[in-house]
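Of the protein chains in this complex, one is absent; all others appear in place.
Labels A, B, C and D are assigned to the chains in the order they are written; within every chain, residues are numbered from 1.
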Amino acid sequence: MRRKKKKNKPVKVKNTSVNQVPGQVIYVGSKENTSTSLEIIDYNKEKHEVKHTNNINEVFQYRDSEDITWVNVNGLNATEEIEQLGKFYGLHPLILEDIVNTQQRPKIDEYDTYIFMVLKMMYYAEDGELIKEHMSIVLGEKYVLTFQEADGDVFDGVRDRIKNAKGRIRNSGPDYLTYTFIDAIIDNYFIIIETMGDKIEELEDSLFLDDPEETITQDIQDLKKEIIRIRRAIYPLREVINRLEKGEHPLIQEKTNHYLRDLYDHIIQVSENIEIYREMTWGLMDMYMTTISNKMNEVMKVLTIMASIFIPLTFMAGIYGMNFEYIPELQLKYGYFYLWAAMLIVFFGLLWYFKRKKWL
Amino acid sequence: MRRKKKKNKPVKVKNTSVNQVPGQVIYVGSKENTSTSLEIIDYNKEKHEVKHTNNINEVFQYRDSEDITWVNVNGLNATEEIEQLGKFYGLHPLILEDIVNTQQRPKIDEYDTYIFMVLKMMYYAEDGELIKEHMSIVLGEKYVLTFQEADGDVFDGVRDRIKNAKGRIRNSGPDYLTYTFIDAIIDNYFIIIETMGDKIEELEDSLFLDDPEETITQDIQDLKKEIIRIRRAIYPLREVINRLEKGEHPLIQEKTNHYLRDLYDHIIQVSENIEIYREMTWGLMDMYMTTISNKMNEVMKVLTIMASIFIPLTFMAGIYGMNFEYIPELQLKYGYFYLWAAMLIVFFGLLWYFKRKKWL
Amino acid sequence: MRRKKKKNKPVKVKNTSVNQVPGQVIYVGSKENTSTSLEIIDYNKEKHEVKHTNNINEVFQYRDSEDITWVNVNGLNATEEIEQLGKFYGLHPLILEDIVNTQQRPKIDEYDTYIFMVLKMMYYAEDGELIKEHMSIVLGEKYVLTFQEADGDVFDGVRDRIKNAKGRIRNSGPDYLTYTFIDAIIDNYFIIIETMGDKIEELEDSLFLDDPEETITQDIQDLKKEIIRIRRAIYPLREVINRLEKGEHPLIQEKTNHYLRDLYDHIIQVSENIEIYREMTWGLMDMYMTTISNKMNEVMKVLTIMASIFIPLTFMAGIYGMNFEYIPELQLKYGYFYLWAAMLIVFFGLLWYFKRKKWL
Amino acid sequence: MRRKKKKNKPVKVKNTSVNQVPGQVIYVGSKENTSTSLEIIDYNKEKHEVKHTNNINEVFQYRDSEDITWVNVNGLNATEEIEQLGKFYGLHPLILEDIVNTQQRPKIDEYDTYIFMVLKMMYYAEDGELIKEHMSIVLGEKYVLTFQEADGDVFDGVRDRIKNAKGRIRNSGPDYLTYTFIDAIIDNYFIIIETMGDKIEELEDSLFLDDPEETITQDIQDLKKEIIRIRRAIYPLREVINRLEKGEHPLIQEKTNHYLRDLYDHIIQVSENIEIYREMTWGLMDMYMTTISNKMNEVMKVLTIMASIFIPLTFMAGIYGMNFEYIPELQLKYGYFYLWAAMLIVFFGLLWYFKRKKWL
Partner (left out) sequence: MRRKKKKNKPVKVKNTSVNQVPGQVIYVGSKENTSTSLEIIDYNKEKHEVKHTNNINEVFQYRDSEDITWVNVNGLNATEEIEQLGKFYGLHPLILEDIVNTQQRPKIDEYDTYIFMVLKMMYYAEDGELIKEHMSIVLGEKYVLTFQEADGDVFDGVRDRIKNAKGRIRNSGPDYLTYTFIDAIIDNYFIIIETMGDKIEELEDSLFLDDPEETITQDIQDLKKEIIRIRRAIYPLREVINRLEKGEHPLIQEKTNHYLRDLYDHIIQVSENIEIYREMTWGLMDMYMTTISNKMNEVMKVLTIMASIFIPLTFMAGIYGMNFEYIPELQLKYGYFYLWAAMLIVFFGLLWYFKRKKWL
């Protein structure tokens, strides 16, 4: 796990809307070049119709349809067309601002005739980067509008169920459709949770390698930031779902309530896991500290053993390297060998000492 | 306590239900091969009857019985039969999903004619592994359904009391039966708490060994994870029991309330212990750090003493090993012995110095 | 403060009541051999009577007395007689279970005709061990029952006041008597708090000794456990007193309320102190870490100074110990003395350097 | 990032109002010499008028104007004139005290005919210092008063919109004007958040430099203090906006509520970011600790390798520097070369050993 410099930027906020007039629709995301496209799915119990277009006007004919209409807007650059759409459905200007403000945290705003929600779609890109996409849902009486930053979402399962009339979806209202959207997004959080668990396990294992990357501190810090980013997306969502579940808005039918409660259960489960990972990641730093200290201990032991054994021996050799006129031992015939014997005794004595101390 | 690599997997979530239609009954546990068996216990004040079978249809005859019927389902693979049972007792599809979803956290769902609960049965297997089993209880007017992942549970005491008409059980309703189930599960938590206490004590002692396992950091981290897993099972259970105890559901008789309050007391006691163990386990890491540092201190002292004593002595010997033409001391008759005297003075002087510093 | 191995066992729970029938009266404490004895104090404004007996039947004659009767049961082994007493006063079976279950945490249960309380009496034994005794109080209309694990309690002051008609006690009801019991128990907590403060001070001082015991980490950990044990006894007591003070039960007279509020104040003060000690004990570990590190620093400085001074000098001596045929310095008449001069310059230069660095 | 000594003073409180009579208007800020100037902006749907003056009396003529009047007071020294203004608008003496007390934390006080708010304007000065300016707003029926410590504020956008009749501002009441003030202040917080993020990133990078400044600990501590100062300004503001948003005061029109809710959303977002930065800054200290330890490890390894290799070699050389009469190896013709061979074996053997240990 090489350190990819700057892979995870600190959790920054770029608020280019400073000094702007409130209610102004200015896209502040980073995906400036993606074009905006529309996907319209109109269905009832008997039939369903799918239309892909770039022309905002095609939406307008579905207004008076008795069917349920799902309008999915990909790309948030065409702020002008989003404003047009907003006026068409009678949305409050602040909502339009939130739709294109990718910095907006998840929230729910209940209006008389519609409910507005902001959510965050998250997934890991192929290069391991955590992608966080801003997404808004407007739930009306006969329609659901979804706004996404880019093509490619997690709603293919929903499209499939509408197409094949699988499950309850074709027999239920737009509130159930909205539920399936949130359900799909939360299901994806579980995948993120799983990947995160693997990452932590990987980091934990790498702590016990003989030669851990020096970037491990950075990796742990990066992981902390990732957890922080995920928490920021998930925690406000609990409130959103809780508010929906209370079912006080007439747009939420009573029979959808059990499904929403189930959703709430899931989001609680996701947040619990995030908390656990958070605790474990913080614990990793402590583990790393003890690992470093243990290694230092080992290094010091090697030094101490080598120095403690050979410094006295060198001293002994130094004694008989002196040039005094009269050093009696030097004249002994086997003096040299006697000295070796003494040295070996010192050598093994110290070895035994260190062995007893369990340093060897 | 050898490190059993990967003994404790990080607390992962495998949610294979991603993109599935809500309300679909898919078993996501790991015990794929266990077969599903049924145990039916039907009793009233006078008599009781026990039946073991694999045939779901045998349950149906007990529906209209005036007695209390306990149907215990072992093994959650036979999702089809569980669906059948669910339809027979009129259970909501989301409940069936939760029964077989072993990842579901403990919860309570109150419906008009029945109460649904998810709990976690926990025990230590013989190899020391913590086993956590998913279990669901449905409490109806004249019946209690229990769903377990595998054979072998903690309800033998309950069976015994029904059989021998011990205690109040035969004279009470299905709410009291449900209480005895939860009571048996919580009683088992106390055993877990006790084992955990032993583990912590063991780890604590091993910190002060001369040669602690290097895996001690990992062992502490494993213990943390175990505590986290147990907390995840126990904490939501408090809510479950609290909701039951409030006794607002007509299925809970008033005289059962004192027992439920007692249960709540027990679960609080278990969670308090878990919190204490958690704090102590976190403290272990700090203790380990000081232990390492103390050891390093000792290593450094040995090095410092050896080097500080013998390096100056070696220097002294080196002086008289020089080949200058005129070194007056070398001509002294007893120069060699004078030097030894000086060396011994230095030697004992340093020894005294280190003694005074309490390094020896 | 020598480490008394295993002095403080980890805060364990031994729940021998696993798989027992709910409501069964089984003593789970450790004082199996103490006999059970009764003390009956019957008093009114004018007179008071004290009786010590082992015979449960003697209690029964006081039932219809118009006086206030305090029955104190010492020793919880005679479960059969406690059951008898329970039946006599009409106590719920779960209460009897709690009376003998020494693991039960402090709690209050309000019944129609009596209030049941569990408390913990705590004191330091002579060998410094913290003794925690289980005690239950039943407050009825004309009687108070107290159940204790062993002889010897903190109620001598209360007995004295009844005997000598000191204070309001003889003129007040059983609720005031109950208040004096709790007051006596909490007064004892203050002594514990004081002893604890001394222990912390002692540990803190021992951190700065030249040669601290190696067991200091263990001592700190033991102290943490002691604090945890005390918290477990004190925290639930706050709820107990709070519930009493709310005075919604008819057995609590209004004029007793000011006294109970005062009690609540005291228990809050005790818990605040416990929290402060807790924080300070946790801080001790950090202090110990810096102490160790400071010591290591000192050791390293000695090594560095000795090695840095003598290694270069040894090198200089080594130079002139070489046997090259032509080393001009060796032929100098005063070469040896010139070298000594050079060595002294190096020696004092390094000394000066270390002095400037404040290492000496 | 050189340490600018004393750049960030500890978060001090200078309360020069000690022992003063309550309600006395005494300026306690540090900008003693700035003169006080007035700016009056009077507007309605059709027209707007701007007047700059130092004469407090000019304000009085706008009292009975049907237009909305914004009176902006720059500089809080002229306490006498502020008192005059206060009397003119009927403000409570305690409010006047708060207007000039720059230590006052953000708060809201609702009176019958006006709402009083204290806020903190924050920006980074050009030398990188965080400037925190005290500012008060009084919202009346037809007027808004703003009080600032110095010239130069963040309201140019608002002035511009009034002048050019951009957005809703000219068509809305003084409550909307107040909203735009708070909005402008919070927008500025986002810039602070961004700068803060850059600082943390910079510090984080500097941790991994080979030679980090020794002042890094101080820099981290300074950052902590900055975060603390910002939190103190922002946290109470949440309450302020929350109280405004509840819209119970008749001065807040219902159509302004959506804007206030949006504001609340923004301030929550700012506080969340502050919390995240706080956590990350605290984490920096841990990272720094591991960095230091890692460096120490590296230093120790170099020492250990050098000493462990050359100390044994020096010993070997020392052996054959001895002057024993009979050392057989010395007579060997190629003895010198044999020794070199042995030394090389030792040398490479140790190198291989350290390589295997991954210390090289």
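The rule we apply is simple: a residue touches a chain if its C-beta (ideal position, glycine included) is under 8 Å from a C-beta of that chain, and two chains touch if they have at least 3 such contacts.
Here the structure is a predicted model, which means the values were calculated and not measured.
Within the whole complex, the absent chain has one touching residue among D:131, D:299 or D:360, and that is D:299.
Interface with the hidden chain, as seen from subunit D, comprises residues 9-15, 17-19, 21-24, 92, 94, 97, 103-105, 107, 109, 210-211, 214, 217-218, 221, 224-225, 228, 232, 285, 288-289, 292-293, 295-296, 299-300, 302-303, 306-307, 310-311, 313-314, 317-318, 320-323, 327, 329-336, 339. Touching the omitted chain from subunit C are residues 156-157, 161, 166-168, 179-180, 183-184, 187-188, 190-191, 193-194, 197, 200-201, 204, 208, 258-259, 261-262, 265, 268-269, 272-273, 276, 279-280, 283, 286-287, 289-291, 293-294, 296-297, 300-301, 303-304, 307-308, 311-312, 314-315, 318-319, 321-328, 357-359.
Basically, only the chains that are shown with their structure count from here on.
The chains that touch both subunit A and subunit D are none; no such chain exists. Subunit B and subunit C, compared by their mean Cα positions, are separated by 27 Å.
For subunit C, residues that reach two or more other chains under the stated contact definition are 321. Because contacts link the chains only in sequence, without closing, their graph is best described as a line.
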